[in-house]
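Shown here: the complex without one of its protein chains, the others still in place.
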């Protein structure tokens, strides 16, 4: 590099640069001029390169419910995001605290203190991740300015049928108008709708791991709608709430099923599969809790359509996901491990023949906090803001 | 037992009492007079009660392959067994070593050093547990004196069809005559045959967890022979061999399937179910390895027979196992956890309705090293030697 | 069994039988006639030997605070105890529940339901284990009948100096008279006093692991009272309370110190060491919490007395603990592992030379719930009731 002027012709980092303006379709965000400038003055300490972008040059992001695991994961993923900057964090029970006191692994992050959601000023925010518990979410989102882009990580807007919401969650839906607007954010399946959405209902972790392999197969009529048996295994980072059942002593060195046939992700799974199949699908879904903080595997037992083979299923998934960055069909016979996606936004999957003729076994693994929650949420917001969807999501799985 | 005076020469404790002489059917063992005598001289240290039974008064037990986990588990279970005494231990690669140097948790056990199997003198042994790898076992058992009672924990005598053995294990069966004599030792199912057996093939861990719930249901025609889907999860104490795949770093904080459709326990499972169903059963069986040292869960998805309900399945299992000590059908809706059987010989199970009409979900849990291996082996040998089958097996699960 | 005299000629099981009547020194327990009778009628099911002792023939035991981990561990240890029978269990927040619903691993135990402590009738109880939180314990023990033997597992009676109690626990001692009577129950050190005690203050887990090696060395003037540095590592079964800090996700795959210099076990450790040294000892004590449910290691760095060598320390400990069943000095160079005492009442220890001349390293390991709590409590109550102190404590460590 001859001189600094040669810098002028270069760009930048993989997946870290906004699309050109003319690709930014959404007029709401046009006003956000994305600029960054070279540090020109000699820094005090030369050893660390500083990023001198001024704050207004990035999209300003709010994180509602920042004291839970999905909240802290959003913060982790945004720490090196070139276009997003967190300017607002709420956590009612931790109001007034710094992020470092609540999540010491984030102690080096320069972020605003947490405040109560009722004290939040949304006028200086371009988009929010909503990481609040289901039930309370609807009211809060209803109260947000309509100019905000929202990715909601709760279950509150995932079910199109508000009656079904009421049935499974035991309370009426209090934002039924918003529900109509909400787009279900399974990124690889609904990319186009997500790009133009204002409110995205981010999928649950189990539904993500199950629908990513099944929806393409269902749409292609390669599997039957009946006798779909899903045995899922999850880590325990679903929440940071202090529950006896989640104590180390109650989780380590063992496994157990829970919510057998009654887990609240059932209607979400069936909604997605039914839509893909264009007929009502009822699944057998049994989740298991096991000693790992992150990770999720769904072992899915399906009946193939008459004439279809596991080779057909494999080839169809291969074609479907060939150009995707985050959904990876492994080579034949390779078995996905949850350890191999830890901390990353990948979904690894594969298809296996079953001993029972006419059946196949599909295995998919994700990190429940990344592709199963905050990573997919960021993937969605990237799309909604018109920037490359892999921005901030390129870190490699952490193994071992 | 005719009178109290006969008490004087016998021994006592809960579950630790030999049947009366006239109940000891097997003439081979009659010569072993079970006596125990009170310590009459003042012990040096009064604080610990000493058991002063002379050695010849107990059955003399050999453990072949004592340096693996199933071997050490046999030793643990026999440590306080009132009727069995280990007098021979072999471990070819550890020959000459004490048990405490190979398994420091057994450092306080007063046991003979390990020797090579070729150096073993079986003339002073009444029974052996054979904990050797499959393949080598057949030759060794063929060479044992015919007066010995044998419980073989390997897979070498489990498959009645030696052709199937050859197919799944990739080598010819080298003890086909013995195979005809071997009794498959699923205790609660084949108790009578085991009592009079000389050679018992101890079931595999997965097959135990699967057959205990399914065989009674199959025999009663309450479930279909088709579409049986078994998703099993196991701890990693299957072996102590130094394999990269079993390193802490490769197992902790994750899960993965292995041997999909090709695990060697498949023919054993199908043999048992087919016999119960009186027709050929093909199962879908997918084992998973997860971060726990001990424990195994099988989540079993079955199609019920026309007209049968989960209530029927529940009631049938309840009746079938009502008087059993080690197989426990939980109360309705209670979910078995592997943690709750750790270190014990229990199998906990339950039946749940499935969302898919006509199907049911059955969950069973065991400790793979106890009911799935050494515990059931001891249960079998107790039976074979004519003593109460729960002797030495009464310890409570270790939780947390 | 016609008369007690017939008892004299029979035996019984290792460590499972009360000493002869004439050895029962404590008159309070004489009235409890220890008898057991053979089942005379044919049992319905012959396969499991039943223990037909009538209830009044065993000591009747109460467990106060049965819903915590030390409570459930008492229940586990008593399950096969030949002389103790639980007849009362209290747990205020679980009153009315069965033990199986609170601790499913105990589902097969035939025990009374839990009741509130205020509803307990102590007239039918011979002894109690008190597993209540510190602070509340003093009042409750004050209210118990004076005929009861009590082993208190809380910290409420461990500190002889009630001023020190107040300083470290932040509240006045409300049973100062009882404090004078309480015997500190480090069994191997204070066996004689414990045998005749009515109220035993059971030692804390850290103090047990630290004092067992240090007190004999201190008494023999083999180590200096200064510069004793104790670095302890503990499992997380200290409590079942639902705390964020003890969640699986907050404990797995990591370690951290806690309570640096301020842990409440400090005064207890210093009390014991000071008494042994006959001069005030101040220790450096840093506990660490790590991902294991059970287990505790203390790595202790000491300065040896002038002229003393690690060989002297080793030989002294060897002589001191030679006849003990539960305290085991390993062979030279062998390193104690916590895994090798899991579930057992053992304390393994060893002495190592330090690189710094004049210093030595002492390592001791226990199971914090057994020798560090409920096991030692049972060892103490056995002594107090005049039965062999190892009764019910003979199970072998569970490994792996």
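We just call them A, B and C in the order they show up, numbering each chain from 1.
Operating definition for what follows: a contact is a pair of C-beta atoms (placed from the backbone, for glycine too) under 8 Å apart; a residue touches a chain by one contact, two chains touch by 3 or more.
Because the structure is a prediction, the values reported are computed rather than measured.
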Identified contact with the non-displayed chain, of C:180, C:226 or C:331: C:226
Contact residue for the chain not shown (choose from B:142, B:180, B:243 or B:318): B:243
From C:94, C:339 or C:371, residue that would touch the chain that is not displayed: C:339
Full-complex contact with the absent chain, from B:220, B:252 or B:328: B:252
Residues from subunit C at the interface with the omitted partner, ascending: 226-227, 229, 231, 233, 235, 249-250, 252-258, 260-261, 266, 282-286, 288, 290-295, 297, 299, 301, 335-339, 342, 352-356, 359, 361, 363, 365, 400
Hidden partner chain, residues of subunit A it touches: 1-4, 6-21, 23, 33-39, 44-51, 69, 72, 75-76, 79-80, 82, 103-109, 191, 237, 252-253, 293-294, 323, 325, 328, 330, 334, 337, 339-344, 346, 348, 383, 388-391, 394-400
Subunit B residues touching the omitted chain (full complex): 69, 236-237, 240-244, 246-253, 291-293
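The definition used in the following text is that only the chains that are shown with their structure count from here on.
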Most distant chain from subunit B, judged by the mean position of its C-alpha atoms: A
Separation of subunit B from subunit C, taking each centre as the mean of its C-alpha atoms, in whole Å: 33
Cα-centroid distance, subunit A relative to subunit C, in whole angstrom: 49
Subunit B residues counted as touching two or more neighbouring chains: 252-253, 293-294, 337, 339, 342, 400
